[in-house]
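Before anything else, here's the structure in question.
Here the complex is missing a single protein chain, while all its other protein chains stay put.
Each chain gets a letter, A and B, in the order it is written, and its residues are counted from 1.
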Amino acid sequence: MSSKVEEAKLSSYLILLAIAIICLFPLLWMLSSSLKSQAEIFTNMSLIPKRIFFKNYSDAWVKGKFAIYFLNSLIYTFCGVLGILTIGSLCAYGLARLKIPFKDIIFLILIIPLIVPLPGTFVPLYVLLKRLGLLDTRIGLILCYINGGLAFGIFLLKSFFEEIPKELEEAAIIDGATKWQIYFRIMLPLVKPALATLAIFNTVAIWNEFLLALIILQNPLKMPIQRGLMVFQGTHITEYGQLMAGLSIATLPVLIIYLLMQKYIIKGITAGALKG
Amino acid sequence: MKKDYHISNALFVLPAVLMFAIFTIYPFVKTFQLSVYEWDGISPNMKFVGFKNYIDIILADKIFWKSMTNAGVITLLALTFQNLLALILAVIIDRGIKFEKFFRTVYFIPPILSGVVVGLVWKWIYDGNYGILNTILSYIGLEKCATSWLSNPKTALLSVAIVHMWKGFGWGFIILLSGLQTIPRELYEASSIDGADSFKQFYYVTVPLMIPIFFIVSILTILGTMQIFDLIYSMTRGGPAGATEVPISYIYRYMSNNELGYATAMAVIFGIVLFLLSILQIKISRKLKKV
Partner (left out) sequence: MKFKNFVIFCILIFLFSCSSKKSKQEIVIWHWMTDREEVFNKLAQKYSESKVVTVKFETYAPSDVYREKVRAAAQGGLLPDIYSPLGDQRELASFIKAGYIEDLTEYMNTGWKDWFFEAVLQQNTYKENNEWNLKAGIYGVPIDVVSIQIFYNKKIFEKLNLSVPKTFDEFINVCRKLRESNIQPFVSGFGEEWLIDVFSKSFEYQILGEEGMIKTIKGEIKYTDPRWIQVFELFEKMRDEKIFAEGIITMINKDAERVFATEKAAMALNGSWGINVYSGMNPDLKYDVFMPPKIANAKYPLRIWVSSSFLNVNPKSKFKQQAVEFLKWLTEEQQQIILSKETKNIPSNKNVSSEIESDVLKNFASNIDKSFPTLPVVENWKVIGTKCRGIQSIIIGQKTAKQLALELQKEKEKVISEIKLGSN
């Protein structure tokens, strides 16, 4: 019996490792290309560069004006994710648990834009922002980003909220808690995994977003990091080494956020709180 | 007192609804109405054509429906292989394993990488002249299989699908893992005292509790995969000769060529198909829940 278990464990490890290698490979390629000179990228196909060429990174940082773009991306991502988590969870809780008129219709309306991918909605959005005086402003872009993540966020959180047993709420009401206290003290902590998932999801989405930022913003000092990367992909010439260096720099923060958020997904809910 | 209840309830949903109405619904409706016009996006005149766009698409646009089929094929592959892989990995990690953190981190790297990187790197991997894939195949003696993966109409769609699944399984993995982690350990202990082995535990304890999560993952997979675009654009542009054309890339083509009415109508029809698929999903998951 124990050898079967060991066999199973071994094959599990092999599977895990194989998939891990396949996942890592492109990242390693990107990193190794970022350390090669332009000429070497096309001639040397191996993962290990012949000469380590750190210049790509310094070039990328300066040429791509990464300092300011980085800061902007941080602002947009942080405010965007915060906005989605707060406004989204409030709404999701309301739709899941509270008496609200037209609940189902609201939910339906939230879902529809997820399903119908209309092209060119950014044009009326652009005109709208202009009328509101929000063009070329950071707030304007952040509002768009928050808005973009609401539908999916509410969808996910509502499902998680609905799985929480009503007894918990009822117990709290008997203890005299208000709706807000229930929301803040009981419900939110219970959906931490969903919140963490959404945080990561939206961090990646906003961090990598490009089209809306370029259309709504004009002042180069407000541009996010993706705009910096655009510099390396010229109309005709692509500086692959610098591009890879830029992409590596750009990918790093998201990776860090993920590492931080991981533990919230893994910390389970105390046993007995769910279907106990 | 009941009246107070309603108003303060509404405050919960008000910010979201307000924001959504202004920034999403309004542009959505304005764009939606374009589907009954012919408009190039520039001139101040729009020509009303009623349902002509819709009729043309449904009856006469072969390429549109082929693009739907292409997207459908990728979606089916994703629903099965991608999610199965995500589930297996999530289960293994959930059971407890050494280097857990390492694996969890690594599996999430593909979703984090931007579409630019993924498209570029995989293009190089698949390249018919320099690609690593062909090199590996010749090392293990399978040179005959070597081809220009993205240019061969027989392999192009599958090749792109594999990249999509590679990039996507990390999401399913995380959601499934967080679902698995919320199942109390006592249930497993109780069932193993009752004599159940791993497989029985999985079938009787894990699966029933995970149905809502499965449902979320599969609906997200369908919605996300049917709308695939970035990878297609950076890897094949819909080629070779339309073998990897998908609805969004086709809609985008029309939009770039200033036929906004037609493009919008296609998007609406696409949305309706997705909607029907989602309703089908909901019905299936409700039936499974009852069981």
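The definition used in the following text is that a contact is a pair of C-beta atoms (placed from the backbone, for glycine too) under 8 Å apart; a residue touches a chain by one contact, two chains touch by 3 or more.
Predicted model, so just to flag it, every value in this text is computed and none were measured.
Asks: Of A:137, A:159 or A:181, which sits in contact with the chain we cannot see?
Replies: Considering the complete complex, A:137 is the one touching the chain left out.
Asks: Considering the whole complex, not just the chains shown, which residues of subunit B touch the missing one?
Replies: Residues of subunit B in contact with the hidden chain: 38, 40-44, 47, 60, 123, 127-130, 148, 150-153, 156, 235-237, 239-242, 253, 256-258.
Asks: Can you list, in ascending order, the subunit A residues touching the missing chain?
Replies: The missing chain touches subunit A at positions 38-39, 42-43, 75, 78-79, 82, 120, 122-123, 126-127, 130, 135-139, 142, 210-211, 214-215, 218-222, 230-231, 233-239.
Here is the rule we go by: only the chains that are shown with their structure count from here on.
Asks: So in the complex, the part of subunit B that touches subunit A is made up of which residues?
Replies: Interface residues on the subunit B side: 5-6, 8-10, 12-13, 15-17, 19-20, 22-28, 30-32, 41, 85, 88-89, 92-93, 97, 101-118, 121-122, 124-125, 130, 132, 135, 166, 170-171, 174-175, 177-178, 181-186, 209, 212, 216, 223, 227, 248, 251-252, 254-255, 260, 263-264, 267-268, 270-272, 274-275, 278.
Asks: So in the complex, the part of subunit A that touches subunit B is made up of which residues?
Replies: 12-13, 15-16, 19-20, 22-24, 26-27, 29-30, 45, 87-88, 90-91, 93-95, 98-101, 106, 109-110, 112-125, 128, 143-144, 146-148, 150-151, 154, 156, 159, 163, 179, 183, 193-194, 196-197, 200-201, 204, 208, 226, 229, 247, 250-251, 254-255, 258-259, 262, 265-266, 268-269, 271-272, 274-276
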